[in-house]
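Handing you a structure now.
One protein chain omitted, others in place.
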Amino acid sequence: MAELVYAAGIPHAPTLVGLFSRAPSEVQKVVRDSCDALVHDLEAARPDVLIVFANDHLTNSRISAYPDFLIGMAAEHSGPHEWFKPWIGCRDYTAKGDTTVAEALFRGMTRRGIRMNAERRNLNFDDNISVPTVLMDLDKRDVRIVPVLQNTTVPPYPDQRRCYAVGQALADFIRDDLPAGLRVGLLGSGGLSHEPGGSRYYFIDEAFDRWFLDLCCSGDHRRLLDELTIERMEAAGSGGTSELLAWVVVMGAIGERPGRSFGYALHKEFRCGIGAVSWAVNDHAAERR
Amino acid sequence: MAELVYAAGIPHAPTLVGLFSRAPSEVQKVVRDSCDALVHDLEAARPDVLIVFANDHLTNSRISAYPDFLIGMAAEHSGPHEWFKPWIGCRDYTAKGDTTVAEALFRGMTRRGIRMNAERRNLNFDDNISVPTVLMDLDKRDVRIVPVLQNTTVPPYPDQRRCYAVGQALADFIRDDLPAGLRVGLLGSGGLSHEPGGSRYYFIDEAFDRWFLDLCCSGDHRRLLDELTIERMEAAGSGGTSELLAWVVVMGAIGERPGRSFGYALHKEFRCGIGAVSWAVNDHAAERR
Amino acid sequence: MGLFDNFDPTLAAHDLVQDLKWDPELRRRFQQDEGSVLDRYALRPAEREAIEQRDFRKLYDLGFHPYLGGQLARLIYGNDVDGAIRAVNKLVASLTGKS
Partner (left out) sequence: MGLFDNFDPTLAAHDLVQDLKWDPELRRRFQQDEGSVLDRYALRPAEREAIEQRDFRKLYDLGFHPYLGGQLARLIYGNDVDGAIRAVNKLVASLTGKS
């Protein structure tokens, strides 16, 4: 019976790193405030292991054999993958992995009727894992990472209800399969609105983004499941916005809890709306409210 | 708007080939009568292409990346795969494939929300495709084969309701995506009751098998979906009987139509119950009733 | 029309982009002699033509995955921080008919 002590959602746009210094100061401030708050809560929560859900972005598998979820079981996770280095413009990192928890996750989801793929090799990481890692210095902290790369863009992919159910099974797994005393954190990496590769590459849907952040903070999951449809995410940026499904997995795992966000930034050159959420999953976080 | 002209279910136990000559004559007769009837209906139906659903038996993918369905898109399908040759004891074959229909199937199922994997290489075939091919001489006929290997044994796998829904999408695909005039047949390969690798390796569940064949012939699909549960198939032979889900895909595609079976054989040495069904899907088949 | 309405998972160009991402040697060859790399893939004539003409609109109409489209643009126009801006602009221009 492990304990769920941390849950947050964070965007991973590569431009957050590569174009950060060129952004206006008020945009930089939102990025800094958001990361500082997530790191503050992380340090307070002291998770032993952080399970990170993020869009795979077609970085590990061919379209002809594309998994819904792919667990990284390696003992260490290094990145970014070679081709993505100049694109992101971030430093190299090697984060600690957790083979034992990753294997237990594969076993646990299998037993709960959820098909995941799993690999022992170092997965290819692009901005999905790399950007949160360098923004939060995850590789320099005393926390082990279990990446779960997820299909949010190759049709057909699991919708909000399925991802929420995966999160519920994940909570069950953490509670029943992991050892007592283990402190577990969850991170949903992705979003907000963007349309990578589309004609609206520079489009950011501010109304959608603010609505989504409010919804995440409200803890109203009935509305979340009714309204955060694939159609709505596609309208807010096709092929990109739907990676918010990684946040939905996290919300499925924590249940209807309120969260805090730390401002919103619309900076066209980032080619993605920017905002983060930290959810109140432990007493410590609740105290501070 | 292609036409669905043929649908049948056939067992693929390797012992049907390798141990056939040692079986009692009344058992041989059931096997012969069944194959003769399926071939007779096939010749009458004259399909251009035959889509064959069958248990993959862990023959093409690792457990860590196991697909629910795998389409063979090759121009020719040769088998059996090397390691399975002495085990089955059957002749080599090279059946005609149909890359165009296989690609259309991959595209069509994707658009209908059903994830399948697809490969251009010659898949590894064990008894799943090899036994029906040699029993019905499919490689010597003027028909092209599209094999779809299916997960019916690596948890979690699609249950009877999901497989039936896949069949319904398949019917939709045949009707709406394939060209007018194309004659399409469906074959479900697998079963009946058996427990390969289990302590009940020699167990055959006659009551289950006769119940299942009657149910297939009745065309009562509400009962089929309510009663042919994974639990019931597991009870009738764990890890093997559930490959009858290949027949369920076919029944989902044809809808509630009656079928004929051609006797039942219980021969312990076959390590599998034996029976086949041909469904009335075209006027020609209906006429003869 | 949505970006995925025509999505065709069977296009060989998808594998081309995947391989280029995963194989630096193939990438070098693609930059030096694009045709010889395209020759290795079972591209349909219209698919090859679209790549040769940098016509992303045509490629998407054939069913190409737009995320891989963004990556193909970077493989062609540049993959560092500034190269990506160039690639994005070229891609958008092709898709909106303003190239």
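We call the chains A, B and C, going by the order they appear; numbering starts again at 1 in every chain.
As a working rule, a residue touches a chain if its C-beta (ideal position, glycine included) is under 8 Å from a C-beta of that chain, and two chains touch if they have at least 3 such contacts.
Just so we're clear, the structure is a prediction, and the values are computed from it rather than from any experiment.
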Result, missing-chain neighbours among shown chains, is A, B
Of B:89, B:219 or B:263, the residue touching the omitted chain is B:89
Cross-chain touch to the chain not pictured, restricted to B:62, B:91, B:140 or B:223, is B:62
Sole touch to the unshown chain from B:34, B:110 or B:124: residue B:124
Where B:34, B:133 or B:153 are the choices, the one touching the absent chain is B:153
Even though one chain is not shown, subunit B touches it at residues 14-15, 18-19, 57-59, 62-64, 82-83, 86-87, 89, 124, 153-155, 195-199, 201-202, 234, 238-240, 269, 271
Subunit A residues touching the chain left out here are 73, 103, 106-107, 110-111, 118
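Just so we're on the same page, only the chains that are shown with their structure count from here on.
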Separation of the C-alpha centres, subunit A versus subunit B, in whole Å, is 41
CA centroids of subunit A and subunit C: separation to the nearest Å works out as 27
Among all residues of subunit B, those touching at least two other chains are 106, 110-111, 118
Note: subunit C residues in touch with at least two other chains are 7, 9-10
